[in-house]
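What follows is a single structure, and I will ask about it in a moment.
What you see is the complex with one protein chain gone and the rest in place.
Right after this comes subunit A.
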Amino acid sequence: MKYYDPQTLAFLLNDVHKLEDLLKKERFAGFDKQSIDLLLDAVKDFSDSSLYPFVKEMDEKPCFFKDGKVIVHDQFGPIFQKAGEMELIGAFMDEKDGGMQLPLLVFNALYFIMEAANNHVTGYLGLTAGAANLIVNFGTEELKKKYVSKMLEMKWGGTMCLTEPQAGSSLSDITSSAKPTDDGTYSIKGQKIFISASDHQFSDNFIHLVLARVDGAPAGTKGVSLFLVPQYRVNADGSLGDYNHVDVVGEFEKLGQRGYCTNHMAFGDSGESIGYLVGEENKGLTYMFQMMNEARIASGRMGTGIASAAYYASLQYAKERPQGRKRQSSGKKDPSEEQTLIINHPDVKRMLLHQKAIVEGSLSLVLECARYVDMQMVSEGEEKNNYHLLTEILTPIAKTYPSEAGKEAVDLGLQVLGGYGYMMDFILQQYLRDIRIISIYEGTTGIQSLDLLGRKVTMMEGAALKLLAGEIESTIKMAMSKNELKSHAMSLGEGAKLIETCLAHLMPHAMKGNHERYLADATIFMDLFSTVVIGWQWLKIGIASLDQDAAFKQSKLHTMDYFYKYEMSRCKGLQKTICDDSEITIKMEAEMF
């Protein structure tokens, strides 16, 4: 069973993203390369033995709702226990807060391994880590002391509660309320839907981070505050107290990720739900976006993990399945010849190459983002701000590309198996169902694209965009001196210019106040932008691969050639669509459908 390539992961960490440079920073002094290797190895062992063997079963025996409680697959118990023992939950957090100060670059690599092995598991761990980190960063000392350590041990689960039935993605419309009480706490009331990991039989308590409005708060997102609302109240000595009336109303039956529960929650319906303010009133959305941005990169990583597992499953099949014969020079096939393996057919190779290019390019981008966050933590002043801006502009791309292109990759993986790919006996159909949610989680592709074009490329007068262009330019310069990479370096430069052309064309629309036109093709702009960004990652991979052994180098350079020939070549067409002012979508009136 292979669901990721350890050699490629190590190469990306060490040779492309220069882990050893990061380990020289004081914050990460607790680790050296050998300990990181051991860690990667340990998580692979954990994934091989406890995660991968149950991925199909978790789909076939999904979680369910019974007597007010969500019941998940039995294996989650030992998995949560082991993940807690291995200290995988908040390993990136500060030591003073119970973490290990593990670089996020490595943390993301570890979670990628687990997600490739079993994408139904890590959401429970990741949400708990994200919630704990939010409490650490914005909560009072009392909240930290009471809640964080149990969460890091995975004894208590953590969630984020944003979406409401009437509001969907529009957080300015949330109506959950928080009424101040005499003792400084708040009485929380409201309904939240699509709340992942918010109940199961293997946690004693769930710590919900809930967005709600304090009575009299301003309208819109400026009146949203963040509250910690435990399922069970916690006594001063840390023991569990009374039920806090956080009810599970139901569990959603889903297309995929059926082992990962997604629930409808009601706060304050059956009695009083006490909430504790996190940070200041009316700043909740700003705080929540720390967790949301982490979750967006994590979603991209999860998409990459699923696509990786699908790639290796289809690759194995292609190497074992004989079908058809190679054409002779006459153009005919000899039926008396033995059948050839399907991996020998060029179109099957194309489908495998496409998957490989997407998986490895996406993984590199996710790790790049993680490295920028690490650098942000260990730098000061302007340098810190620069890494912050780079993370900001790349986050919607790291969320979107692996989820959209990953979907396409898994679809091709299924196609490699032909009819068998559609059968429940093979896992490809499950991966296709599992990955479908990733482009919806944590802000859909449409929302990410609006964020990229409407906010990130223009933020601080284009500062983030300029920084990213500088990073891409420096990779191009490096590649121009290598014969094998020169033509791709030039293509990448052309791709970057196409983005500039689009922005030069679109900006006047925004300046004139025609924001609808400016943003109408934001998703197409995302396609162009993210393809160029992945092209940049492939060029970085190409540069680093030149120092590797012959077979590994050849594999990487050939896949890079594929990406440039088949994917970068799409950029011109996308630019043409974006710059076309016919306003097809805007002018299509509802009644014309």
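Methods note: a contact is a pair of C-beta atoms (placed from the backbone, for glycine too) under 8 Å apart; a residue touches a chain by one contact, two chains touch by 3 or more; residues count from 1.
By our rule, contacts and distances are computed from a predicted model.
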**Prompt:** Absent chain per UniProt: "Electron transfer flavoprotein subunit beta", "ATP phosphoribosyltransferase", "Aminomethyltransferase" or "ABC transporter ATP-binding protein"?
**Reply:** "Electron transfer flavoprotein subunit beta"
**Request:** Kindly state which of the options A:Ser35, A:Gln166, A:Thr181 or A:Asn235 is in contact with the chain not pictured.
**Result:** A:Ser35
**Request:** May I ask which residue of A:Phe46, A:Tyr372 or A:Tyr387 touches the chain that does not appear here?
**Result:** A:Phe46
**Fill in**
Sole touch to the unshown chain from A:Arg27, A:Lys56 or A:Lys82: residue A:Lys82
**Asked** What is the set of subunit A residues that contact the non-displayed chain in the whole complex?
**Response** 6-7, 30-32, 34-35, 37-39, 41-42, 45-46, 49, 82, 85-88, 91, 100, 102, 549
